[in-house]
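Only one protein chain is missing; all other protein chains are in place.
Residue numbering begins at 1 within each chain, and the chains themselves are lettered A and B in the order written.
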Amino acid sequence: MDSKAIKIAANNVQVYYGDTHAIKDVDVQIEDKTVTAFIGPSGCGKSTFLRCLNRMNDTIDICRVEGDILLDGEDIYDKRVDPVQLRAKVGMVFQKPNPFPKSIYDNVAYGPRIHGLAKNKAELDDIVEKSLRRAAIWDEVKDRLDAPGTGLSGGQQQRLCIARAVATEPEVLLMDEPCSALDPIATAQVEELIDELRSRYSVVIVTHSMQQAARVSQKTAFFHLGNLVEFGETGQIFTNPEDPRTESYITGRIG
Amino acid sequence: MALSWLLLILLALAVIGFFAGRSRALASAGGNVRDLHSLPSYYGYNVALTALVPAVGVLIVWLLAQPMIVNSTVSGLIPDQALLEGSDRGLIMSEVRRVAYGLDGAVASGAMTETQARNGNADTDALTKTLKDAGQILTQDVTQPILVAAQKFRSMTSSGTVAMQVVVLALALLGAAFAYVRTHKEFRARNVVEQGVLALLLLAASIAILTTIGIVLSMLFETMNFFQLHSWKDFFFGSTWAPNFRGGSELSILPLLWGTLYISVIALLVAVPIGLFAAIYLSEYASGITRSIAKPLLEILAGIPTIVYGLFALLTVGPALVSMFGDGGILGVDWMASSNAVLTAGLVMGIMLIPFVSSLSDDIINAVPQTMRDGSLGLGATHSETVRNVILPAALPGIVGAILLAASRAIGETMIVVMAAGAIAKFSGNPFEAMTTITTRIVSQLTGDTDFASPETLVAFALGLTLFIITLGLNIFALYIVRKYREQYE
Partner (left out) sequence: MTDISQTPNAAPTTKPKGGSLFEKDARTKRRNAAESRFKMYGVAAIGIGLLMLIVLVTNIVTAGTGAFQQSFLELNVELKADKLDKKGNRNIKDIKKVSTFGYAPLIAAALESEVEKFGIQTDLKPKAMGKILSKAAQAELRNYVIADPGEIGKTVSFRFLVNSRVDGYLKGRVTRESIANDKSISVEQLDFVDQLRDAGVLYKAFNPDFIFGADASDQRPEAAGIGVSMLGSLFMMLVVLALALPIGVAASIYLEEFAPQNRLTDIIEVNISNLAAVPSIVFGILGLAVFINYMHLPTSAPLVGGLVLTLMTLPTIIISTRASLKAVPPSIRDAALGVGASKMQAVFHHVLPLAAPGILTGTIIGLAQALGETAPLLLIGMVGFIASNPPDGIVAGFLSPNSAMPAQIYEWSKRADPAFYERAWGGIIILLIFLVTMNTIAVLLRRRFERRW
């Protein structure tokens, strides 16, 4: 598989929670228009690292990040960077579907509204429809855009959250175990969606399921105890890992 | 024999019963504790409780019922013609009681013999003089029917009391004997005692119901009396509050309700924005340290007794407002004549309610799941956008509940309005004027010299009942909303 342009480059990233050293010296390059999977046992730091990429860790007082994380060559932890502006470019989908207690329409329109992406109602309608289509949920909800988002099924809610995230036209989409709360059918739908999203965005997905990583990602990073153990082509990681720890995890001996 | 002696005897009986029961149980097992069904002390408790509980129960019921029976019997003795102009049976009865207690006091102090006190044909004038000389309080001269009634009252009360003592002691002895006889090593004393204790626990829990029933009944009866003396239409739909103890009062709740609501609205206008923003800041922005300092400090405001707020309003805020809005004040507007005003009471009540709104809202905002915040922040919303567009709408039902609870507090608040709102009942929109509230009127109608036969006094019970119903309704509604809201996120 040929290399694409680097979207995010992380160099020597350290993350501390109070006195705990949660992420140790991580270097990783995330390519544009690629699905990168972070795998590893629970508590290995993969979600923490993911949350560094759009500075969601800022909301936690005791969390401290060192090292560089460059988006398009610009350090996102630079003093001049407004996390609000950053998060508009780096969207995020969470583990548990978290639609706002608003209508489906308002859920999707939320991002465009706060970022001022639509000049008028027609444009906003357009964005909402486009986003819902991209999240492959349009056909299911187009007749009830005014219904509350919380009334959808789990899989629909998660796709609604994805639609909500893509509505702000991000360049990177971070997904933190997006399928862990879903049943197999909904999971399949979301995975299919992730594959389609790859054509427009750089997608980073944290997952517990190695099968899922194998199915949806092109690049895989294996985290263990806060260290990035191995990073490479998904196929290679799963068939021929270099590090014995990766092999142990994949074959089910640790985790 | 005084009540305290009776109680002491019962207690002594219980203690004796405890030891007797225990030793009998031990004896029945030949001194071998292992042969007993229960621990020996349970046999003792069984005897003690069986002696004590029914006796005390009967004692309480008797104490409650006797005055009612004596009153109704004695008041039937008073002929209708004995009722004076403008008087009624209730008033006569209190006079009867006064004479009866006077006779008791006179006998006790030796100013009169028991035979004299019982003499139904005694000269009433001489009797009045004897009683007054003996230092007993009488409001009017003793008349023949009153004397007869008073004597009947005395004899019924004293024979009733003797009967009560006999019955109660007999019951205690019977209970103790019964339990003592039953005491045997096979007897399941623990189970019986535990059943008894459980019943007592249930009784304690039922006091809440009894209190509510007491509240409702105590106000309901007097309210019904009030509506017999005064038209309910005037009470609910009249437009004037003008009590007149010489009769012809206009007693409408509407002007009072207006004053109450006006003051409450001002209080909420102060408390809700401040309380809500304080809650938002504390739960969303403040660091752990700020929160752990500011939150308890704010809550001190809720722990300060209302009398303090009342005094603060009366002596500090009121005069300060007058010096601003009054004649010759800083603003030179002469809007405010007296420090007693709707604004004074409303402002101070608002301060009192700040922590009420803030801690309830704080709880409710904290109940909004963190994933909601993450979702919004992850989309690039600022913190304030998250609060305004996601958290507040999500928390809205709960916050409405909190505001309703605060409103119910404001409506039922007494001391601040008694001290700072004024006494004038009127419909006015001017916050610088004195107005009056339901609670203020309850206090003023029920303090001082009260005559429980006049509508001017009884109206307080109708006001109280209305207040109770309004606040109860608000509370039930608010708690319902809050509970629904909590369930949504559980």
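Here, contacts are C-beta pairs under 8 Å (C-beta built on N, C-alpha and C of every residue); 3 or more make two chains touch, one makes a residue touch a chain.
These numbers come from a predicted model, not from an experiment.
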Displayed chains that the missing one touches are A, B
Among A:Arg51, A:Lys102 or A:His115, contact with the omitted chain is made only by A:His115
Filtering B:Leu6, B:Met164, B:Leu251 or B:Ile351 for touch with the omitted chain leaves B:Ile351
Out of B:His37, B:Lys132, B:His383 or B:Lys426, the sole contact with the unshown chain comes from B:His383
By the document's definition of touch, the residue of B:Val61, B:Ala108, B:Val197 or B:Leu269 touching the omitted chain is B:Val197
Listed in rising order, the chain B residues that touch the chain left out are 63-64, 67-68, 97, 190, 194, 197-198, 200-209, 211-212, 214-215, 218-219, 222, 273-278, 280-282, 284-285, 294, 297-298, 300-301, 303-308, 310-312, 314-316, 351, 354-355, 358, 382-385, 387-388, 405, 408-409, 411-415, 418-419, 439, 442-443, 446-448, 452, 460-461, 464, 467-468, 471-472, 475-476, 479
Residue list for chain A contacting the dropped chain reads 3-7, 9, 29, 31-32, 70-74, 76, 78, 80-82, 84-86, 89, 114-116, 171
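Operating definition for what follows: only the chains that are shown with their structure count from here on.
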Within the complex, chain A is touched by chain B residues 287-288, 369, 371-382, 385, 389-390, 393-394
Within the complex, chain B is touched by chain A residues 54, 56, 59, 61, 84-88, 91-94, 96, 98-102, 110-111, 114-115, 161, 164-165, 168, 174
